[in-house]
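See structure below.
Excerpt of the complex: some chains, original placement.
For clarity, chains are labelled A, B and C in written order, and residue numbers in each chain start from 1.
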Amino acid sequence: MADTMLAVVKGAAQAGADIRDVPVPAFGPTDVLVKVKVASVCGTDLHIYNWDPWAQNRIKPPLIPGHEFCGHVAAVGSEVTTVKEGDFVSAEMHVNCGKCYQCRTGEAHICQNVKVIGVDSDGAFAEYVKIPESNIWKLDPGIPPEYASILDPLGNAVHTVLAGDIAAKSVAVVGCGPIGLFSIAVARACGATQVFALETNDHRRKLAKEMQADFALNPKTDDVHGTVMDNTNGVGVDVMLEMSGHPDGFRLGIEILRLGGRASLLGIPSKPFEFDWNDVIFKGVTVQGIYGRRMYQTWYQMEALLKAGKLDLSPVITDRISMKDFSRGMDRLKTGEASKILLYPNGIK
Amino acid sequence: MADTMLAVVKGAAQAGADIRDVPVPAFGPTDVLVKVKVASVCGTDLHIYNWDPWAQNRIKPPLIPGHEFCGHVAAVGSEVTTVKEGDFVSAEMHVNCGKCYQCRTGEAHICQNVKVIGVDSDGAFAEYVKIPESNIWKLDPGIPPEYASILDPLGNAVHTVLAGDIAAKSVAVVGCGPIGLFSIAVARACGATQVFALETNDHRRKLAKEMQADFALNPKTDDVHGTVMDNTNGVGVDVMLEMSGHPDGFRLGIEILRLGGRASLLGIPSKPFEFDWNDVIFKGVTVQGIYGRRMYQTWYQMEALLKAGKLDLSPVITDRISMKDFSRGMDRLKTGEASKILLYPNGIK
Amino acid sequence: MADTMLAVVKGAAQAGADIRDVPVPAFGPTDVLVKVKVASVCGTDLHIYNWDPWAQNRIKPPLIPGHEFCGHVAAVGSEVTTVKEGDFVSAEMHVNCGKCYQCRTGEAHICQNVKVIGVDSDGAFAEYVKIPESNIWKLDPGIPPEYASILDPLGNAVHTVLAGDIAAKSVAVVGCGPIGLFSIAVARACGATQVFALETNDHRRKLAKEMQADFALNPKTDDVHGTVMDNTNGVGVDVMLEMSGHPDGFRLGIEILRLGGRASLLGIPSKPFEFDWNDVIFKGVTVQGIYGRRMYQTWYQMEALLKAGKLDLSPVITDRISMKDFSRGMDRLKTGEASKILLYPNGIK
């Protein structure tokens, strides 16, 4: 192994990022060093690249971004026992403290002191990445390798869909970015009997149909309320998964939700907005904030669904590029015509 | 029984109400006619009296208001089998359709076609009131008679408190009107280990202390956030019960709620307001809209708690007046110094 | 409509049954008279036919058995509003009292005073059957008509499978009679990722494979424990559905269940048997007794799954015969080579 490696580096507090030669990460006795095979790009990475207000507030350059990946173990610390060199792995990139109330009561995904690799410390847009053993997920050979780098966002979808009953339920997916699209597949695999996908972007709506949503509607031009009511005996959908973070999407989602329905929110609004809470109160609705992936319930669920061949995620993977073309990937994302982009730090194979 | 009776009548689409002689209600084969012993006053009745925008939109005069009461069965329809003349009863005043999706799946409290006696049809501010047999609740002799007319709002409190785990939990009650005050008693009786009552009105805050809240704080002058964090190891409260309907109360309640906590909303905001949903999403909070009482789970719970002597509600009952003094009762409510007012249509005994 | 009809009649307290001419049922103002199109045969009907100890204890001849059916409304009572002549319907045959604790708290399927049509009163092995309006289920046109008579046992399967989480879970189905076979289909449709079917009868095991169980094992000859552990990383199955009522099946099911797993029991043991409760206690297992169908949650779930085309139940329907050949159907059941038998009281169409 060389001492240096190529990495995407956010070097300064401004828009953009460079490809640079940097030292291979040093690792301690409980760490695992992984040679990255694929690292995929998340909307968060675009926020960091664009240096938007969220990024300005959270990110401390220099930083190697990237929190979705898979690869082979290159080396292990002296106390590591559960994986060995050569193992094919991914990882949960939310590193929890293990000592707060939430960590000690089975809610580690909302740890009070969570740190995110690729956001708060160097991540996976590099030839190598360092991960604590506790967070490594050894990949079952039955998992399709082309999905191995996207378990983080797939896990968001699994967490959101399975945060309540879904079998024999009708579902609205509001917003069809990659996680929204994954949610369609997960909901169908877990017994959802009707899926209404809501999305204004034509390309994403087309992907929603490929993911086998029963309806892919454009809230700007289609009669969403009428279509939902016509197809649910006037009752509304049982479950609403908010994946857009958009005030209009949120309000429409609550509007088409049935009395007593579930609204699970993953999409992050960019700022506060007005809402009529009476729509929640009089309807007896339950609204859940969803963050990250349950550690590690969600990972086991994901593994089981993938091994059983229940999920066809291929339409979501629209681009495969070499890591050195990172900036081109960012441009593709901005067009709205790319969904999930796979980066190859060590060459496309 | 006479043909006519005294009643409070909202006779016209304007503020105020009259005491009038009206016909005793005719009743059908499945109805029960009850001679009202006590009818208590709810904030809703004040909305109707004041003829505010909500009332203008919902109420169709002439109407006898009043949806909290107890009394003795005066007569029963030919098909009634579960109660007989002389029985001491109260009633669930939300009349559900029995045929919609919610009614057929155990969620009758959010029936699509609910009608409320005292709001949508003549209610209990009268010497007699007519109730369908299905909605009559025969009172167990073990229930303190002085609480028999306030089961409707007590049921709101029981429904809200028991909408999730409460044993061994810390709780914030935001807003200390009668239902908020009842919630303090119910939470304590069901194992809540810390109760923080938040209320700006001095009189209500005093009542909150009498209900044995551990802390009765004024959000305008006290350091609510600091007090909560100091007393919860910096974690925040497990449960937040929103009883004020006020935007500031709601936002403060979410602020002091722990990651993964429960927020149960019963208070009705008068209009939409701005809110930062990220406080729900990143905290992994569950927000529940609560309406009415579970039919009839809540009633069984209430009966059990009252029979066991677990609830001392006496501080909340501040006024006892004859029904003919109804307008004086409305004036008392406006002062903010009355909490629950009991009306006696057939004389105070 | 004629005054008399053909029916299967259990005329005396002894084995057997006759086909007889009997009066068409009289019906009251809240009843629906249905012309039976298909009535299917349940193991209970065989118990009644064979006059076994259970039947001797429960059945009061004369009785028309049969509690699985579909047909068209022939006439309605004067107060019936939700169906009309000609509608295609099935029915929940457990008639609940509506007044007991369970009925009033959303648990009508375990009503204290339940009466079963076809067991406690005349049933559907006849040209016509009388059903209270409350129990009629109007069939959505999207439901495959060939499945319309088997909603009762399919509902048992749906109730059992969905009595806890099933998505992304491994499942053992112990006993592959019709309800066990249906459970395989329901579990797979609702996201179960591995299904182990356990059954000693060769014919039923073959059907289990046709229902797409991942494994169809014979506990008498196959290494069930080893196969389960090899395929679950040594953990055991998440869920065990007991459909056999056999002590050995039950004990084996608990043995292969993981720590913290769910065991849902529908199969009815013929008598008490020995069991080591430590296998439940130390493993932290939850055991659920399952009876009937949730009223009417299970029916909505079933309708949604069938409409969405999620269930292929065709392998289970092995025989279609005219009602007059009822005794031949009983003989077929005894061979162990028939699974679900459809009877046609009004001719096979």
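Definition applied: a contact is a pair of C-beta atoms (placed from the backbone, for glycine too) under 8 Å apart; a residue touches a chain by one contact, two chains touch by 3 or more.
Keep in mind the model is a prediction, meaning the values are calculated, not measured.
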Quiz prompt | Total identical subunits in the assembly as filed, 3 in place | solution = 4
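Methods note: only the chains that are shown with their structure count from here on.
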Practice problem: Rounding to the nearest 5 degrees, give the angle of the rotation that lays the CA atoms of chain B over those of chain C. | Solution: 180
Practice problem: Provide the C-alpha centroid distance between chain A and chain C, rounded to the nearest whole angstrom. | Solution: 41
Practice problem: Would you kindly tell me how far, in whole Å, the mean C-alpha position of chain B lies from that of chain A? | Solution: 43
Exercise. Spell out, as numbers or ranges, the residues of chain B touching 2 or more other chains.
Key: 101
Quiz prompt | Partner chain B, residues of chain C touching it in the complex | solution = 82, 99, 101, 104-106, 295-297, 300
Quiz item: Contact residues on chain B for chain A in the complex?
Solution: 100-102, 107, 109-110, 112, 233, 235, 250, 258-260, 265-266, 268-269, 271-278, 280-291
Self-check item: Complex contact set, residues of chain A against chain C
Solution: 158, 162, 165-170, 189-191, 193-194, 300-302, 304-305, 307-308, 310
